[in-house]
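Here the complex is missing a single protein chain, while all its other protein chains stay put.
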Amino acid sequence: MITLKTKNRLVKDKFMLWGICILAALTAVPLLAILGEVLLRGYDQLTWSFFTEPTPTAYKAMKAIEAGLPIPGGIANGIIGTMIMLGMAVTFAVPVGILCGAYLAENSKKRFAKVVSYLTDLLQGTPSVIIGIITYIWVVVPMKGYSAIAGSVALFIMMLPLIIRSTEETLKILPASLKEAGLALGGNKARVMMKVQLPAAFGGIFTGVLLAISRVIGETAPLMFTALGCSLIRFAIDKPISAVPLLIWEFFNDPNLQDLIWGASLFLLLFVLTLNIIAKYLAKKWNQ
Amino acid sequence: MPIVCGGIVYALVTDAYDAFEHFGFFRFLTSSEWDYTEGAETYGALPFITGTLMTTLLALIFCIPFSLPVALFVGEYFKGTRIATVLSTVTDLLAGIPSIIYGLWGFYTLRPIIMALNISEQGSGILTASLVLAIMIIPYAASLSAEFIKMVPNDLKEGAYSLGATRAEVIRKVVFPVAGSGIFSSYVLAIGRALGETMTVTMLIGNTNNVPNSITSTGNSMASIIANQFGEADDLRLSSLIAIGLILFLITAAINMVGKIMIKRARIS
Partner (left out) sequence: MESVKHILEFKKTCVSYTKQTMAVKYVSAAIERNTITAIMGPSGCGKSTLLRAVNLMHNLYQNIRVDGEILLNGEDILSMEPIDVRRRVGMVFQRPAPFPTMSIYDNVLSGFALNGIKLSKAEKDATVERCLRSVALWDEVKDVLNKKGTFLSGGQQQRLCIARALAMKPDVLLMDEPTSALDPIATKHIEELLLELQKEVTILIVTHNMGQAKRISSKSMFMYLGELVEYGDTETMFSNPTDERTKAYLTGKMG
């Protein structure tokens, strides 16, 4: 009963379904390949000293290689640098971002808010290397030197639009009744925002902050012209400082240090993906 | 915000001014010389503009055959099922991988494959960079397209099925036309991502300052020349690099603006 034409169309339909399934499944291959490679090549480097010792000099590393020993040292300078810069960036980006986000959510019809909203998009779309240049011009040149401050300014600029957007979006999906109930009790707008809306939006904003951190923590380009890098463990914020992605870039370029590259990458990758998964999990919980 | 953005443009323009003044705006854009021998300094942005456009375009071409199926998988065929959630988690994680790690993977895994296949001798180049770039933009293109595919009203799909169409035909003749402008805009935004991608390209493109003459040749993109030379540059070269940064900023801003406007329009209709 089924005509040849119908059969043809059904075959095409099946073909499309399978094609889509196969191509979609192939998309998972790079993720697994990258994870697998970094894991396999990096897992045996993750020892205690890897996290507690700074990067060796190229000379020390060369000596070790010549003697057939594993390269001494680790990435402690990078981890501490990342933590310091990230800490400073988060400290400033969270309040400023939440404030801007709350303003945008409350005044979305105003002309000025529209401009701010548009510029937030613009900033979010700006390539990170440009943020690096800007911070160089703004901070490094006036301060006459690379520093942890400059690095954290770059990270701050990159996090800001992400936090603004997540705050704004979370506040917008809160039920209007919440705000109305607060206002009905006689609170003024600012107080209702502080005491009612923002606490209610905490989950969404927190998720947004986590995602923002995971987005900027692996950024390399903007740190290259701002924090520069340093092979010592340092806590001073007005001196050049290292960061984990900067170390990976250094190892990539220095044949003597290449063995350290996979451990550092594994650490960074695990950190970023864990943050991502936690954020996604929280977002799901928050939505329920 | 306006101060920050105004400051960005102001800083870029003032610092790029030297280069434009020295070479002339159009000559800077169209010159393919990049020579920093002292005394004979001459800088032009053409090799890097070409490099950026080539890598972006190729990445887009490589990305479509994977991102579109992912979008259909998540937004139509397996909409709302567990397996769709798994796939969108996978693409989300792909989006989370730092670009420097993509670069490493490209350098240590993909480059040897390219060399083994005899596609190019040194392994790095426009093609290698574009391949990895394509993987990096799949998540952006796919998740946004899926959103628009999901929004195609069920009424329309049932209407088409009731006339005897197969699923493939419904997708081709109803879903794509209806979601088309949204899907298109998600690729515009993906282009915006690819244009400014720095580390991956820097690690894979081969870093030569010539206008690339084929997809297997080496080159430099606007972002990668900045990443490579900014640290060691001063005076005129620094200004030229900042000028390239300004051009890159303007291009990405324009592309992103177009994409956002298109998305807003697609959402309304």
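By letter and in written order, the chains are A and B; residue numbering begins at 1 in each of them.
Following the convention adopted for this analysis, a residue touches a chain if its C-beta (ideal position, glycine included) is under 8 Å from a C-beta of that chain, and two chains touch if they have at least 3 such contacts.
What you see is a predicted model, and the numbers here were worked out from it, not measured in a lab.
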> Which residue, B:Ile3, B:Ala40, B:Leu163 or B:Ile268, contacts the hidden chain when the whole complex is considered?
Replying inline: B:Leu163
> Considering the whole complex, which of A:Leu10, A:Leu26, A:Val115 or A:Ala190 touches the chain not shown?
Replying inline: A:Leu10
> So that we can see where the missing chain sits, which residues of subunit B does it touch?
Replying inline: 153, 155-156, 158-166, 169-170, 173-174, 177-178, 180
> Which subunit A residues would touch the chain omitted from the figure, given the whole complex?
Replying inline: 1-3, 5-6, 9-10
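The rule we apply is simple: only the chains that are shown with their structure count from here on.
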> For subunit A and subunit B, what's the span in angstrom between their mean Cα positions?
Replying inline: 19
> Given the complex with subunit B, which residues does subunit A contribute to the contact?
Replying inline: 9-10, 12-13, 15-17, 19-21, 23-24, 26-28, 30-31, 33-34, 37-38, 100, 115-116, 119-123, 125-130, 132-134, 136-138, 157, 160, 214-215, 217-221, 224-225, 228, 245, 248-249, 252, 261, 265, 268-269, 272-273, 275-277, 280
> What part of subunit B is in contact with subunit A in the complex they form?
Replying inline: 1-2, 4-5, 7-8, 11-12, 15, 65-67, 69-70, 72-74, 77, 87, 89-94, 96-105, 107-109, 135, 138, 142, 166-169, 171, 192, 195-199, 202-203, 223, 226-227, 230-231, 241-242, 245, 248-249, 252-253, 256-257, 260
